[in-house]
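All protein chains but one are shown in place.
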Amino acid sequence: MIPTIPQNPLIRIAYGAYVALFFIYLALPLTVVAVFAFNDSQFPSLPWEGFTLDWFFGSERPMIGVFHEGPILRAIGTSVIIGLAVSALSVAVGTTNAFLFNRYQFRGRGLLYVLMLLPLVIPGIVLGISILVFSSTLANAAWDAAEFDIQALRPGLVLVILGQFSFVTTIATLVIAARLQKFDRTLEEAALNLGANHLTAVRTITLPYLAPAMIGAFVVSFLMSFENFNTTLMLVGSDSPLTIAMFDRLKLGSTPLLNAVSLLLMLGSSLLALVMIAFQRKS
Amino acid sequence: MTTPMPDLECDALTKRFGSATAVDNVSFTVPAGSFFSILGPSGCGKTTIMRMIAGFLEPSSGDIRIKGRSVLDVPPNKRPVNMVFQHLALFPMMNIADNIGYGLRRKGMAKAEIARKVDEALDRIGLPGIGARQVDELSGGQKQRVAIARCMVLEPDVLLLDEPLGALDLKLREHMKVELKALQAAFDTTFVYITHDQSEALVMSDRIAVMNAGRFEQMGTARDLYYRPQTAFVAGFVGDANRWQGRVTRAEGEALEVKTDGGLILRAISPGRKLPVGDRAEVFVRPEAIRLAEDSAQLSHFDTQISGHVATILFNGAASRVIVMDATGAEIEVALPQSGEFAHLTRGAGVHIGWSGDQGNAFAVARP
Partner (left out) sequence: MRAGQKLGLILLLTPLLLWLSLLIIIPHIDLFLLSLRERVGVRQYETGLANYTTILTEPLYMVTFARTAMMSILATVLTLLIAFPVSYYIAKMARGRARSVLFLMCLVPFWVSELVRTFGWMILLRESGVISGLLQWAGLAAGPVEMLYNDAAMMVGLVYTSMLFMVVPLVTTLDSLDDAVIEAGYDLGGSGPSILREIVIPHAMPGIVSGSIVVFMLSLGNYLTPTMLGGKDSLWFTQMIYSQFIVRFNWELGAAFGFMLLILSSLIVWAVLRLTGQTLEKTMG
């Protein structure tokens, strides 16, 4: 069952057909979402009423396009802010974690490593409610003690960021640690030998080597944050990020406006991914 | 009297990949119970031949016969040949006993029978009682033997070995050469061995084919290849040699006199090859065929004699060499005898060297 083994051509064709079918299955939902963004109709469904760009640029009711739809634009802005904050935090902590597990042998290291992996196997919604419960415990305690309301601990932007950060960090750690694992320690020793001190050696040799992984981790974190639904759902306040805003609209009924937003999302994340691939290939 | 049926015959075997010809019209037969090696640099097509015999590649033309029967239509899992892979390809997901028993299980043999045969094979390779161990608990040499045992329990007509010693360190490789030869004798099976390491081929093989650029350059015993190379490639590839290019100045039958481009006058022979006066020639002389002396009188019976001084001494135990530089500035590599005679030799010392003309092999230089 590898190309060097002679194989019945019928089986080979059937196998190829199965793989083709699989890719159709993968492409189908995204294709229809993209296509119906251009349907000149109130509903993202057949029949096809003709091609239009109004769902992107329209400014009059009933066809208000994405670029004139205030709430959606605001939600995108919120998502970007959350995404940037989560990525920055996750890459920072992910990098220190990677160094910790790569460079230090200490008691409890194994246990900490397993704990570090745990967020991957905790359902997102449970992560969300546990942080919700704990933060309101803290907020209530502050209120009971001093009649002081800590807004940051109530559902809202800060909690969403913390909630997403709590599991995205694990991914960032794994991505960065994987590259650090491959780093040749003797390069650092060579730098020390040539007169650098420890911090300078890390700054001038190790961090540049890690940069592709850190950028990769940043992009992955951003995408995960942008896409996140379960954890965010439990922690969201009045200003919803895009996924929640779209979910609320979808519950009320869909218009091709949602298709248009989705198409922009696809383009955006593909672009981001391409940039990342190009960058990684270059280094 | 009929000659016994050869175990393996390849007939005008050719393999093309697109426009490139990896194996070009190669024919050979391997008699039953012999150790046959294909020796060549990497990329010469030897692996392609081996994979065609094993069934992982289909020849573009030609035929492969095992015990007289063409196997071209036989899939690899039904061919009566087994292969020891370059990196051995032991199954890491199984223990040693399961590795060796794998092929027997495929034949549907009873469990007890398999266990008996596996134990027998482990005894045979001198590793009794290791059946329960995992692959990565074994040393390189032990893995090697297990990989051979895994094939031999199936009693194949031909065992193919694809540079199996390549991954071992030098010391172990030397040891395994002897051991492989002994295993082949013990199992009394036909081995086809491919390698780029001439010493592996020379030590173990009954017959060797030297391969280059898809063709067999020469086929013969180790001595044939070493003493009577038929092409310049073989002369250069098998063993070490000093090589000079020049022009034939005199020819008496097979015996020649060649003046090198550096001005050195050499005698050489060209058995079976015509090299008229005036033609460009390349002469190969082995360092161990050159005699070293401090007194030129000791060399009077040699027809090629040169005087010079020691430029460098490359001490390497039994394989030590002296680089001698003559008056024209040519450097000649000479074996340094370790009989104590030259123990005091130092750089710059004047020495004489000489060899007899039939130790120099001359070949025509292909016109560009």
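General observations
The letters A and B name the chains in turn, as written, and every chain counts its residues from 1.
Throughout what follows, a contact is a pair of C-beta atoms (placed from the backbone, for glycine too) under 8 Å apart; a residue touches a chain by one contact, two chains touch by 3 or more.
If you're wondering where the values come from, they're calculated on a predicted model, not measured in any experiment.
Only one residue in the set A:112, A:139 or A:192 touches the chain that does not appear here, and it is A:112.
Of B:69, B:87, B:111 or B:309, it is B:87 that touches the chain left out of the display.
Seen from subunit B, the chain kept out of the figure touches residues 54-56, 75-79, 81-83, 85-87, 89-94, 102-103, 106-107, 150-151, 154.
Contact residues of subunit A toward the unshown chain are 1-5, 15, 18-19, 22-23, 25-33, 36, 43-47, 92-93, 96-97, 99-100, 103-104, 106, 110, 112-127, 129-135, 137, 162-163, 165-166, 169, 174, 177, 198, 223, 226-227, 229-230, 233-234, 242-243, 246-247, 250, 254, 258-259, 262, 265-266, 269-270, 272-273.
One rule holds in what follows: only the chains that are shown with their structure count from here on.
Mean C-alpha positions place subunit A and subunit B at a centre distance of 58 Å. Of all residues in subunit A, those touching subunit B in their complex are 4-6.
Residue ranges on subunit B touching subunit A, taken from their complex, read 51, 55-58, 75-76.
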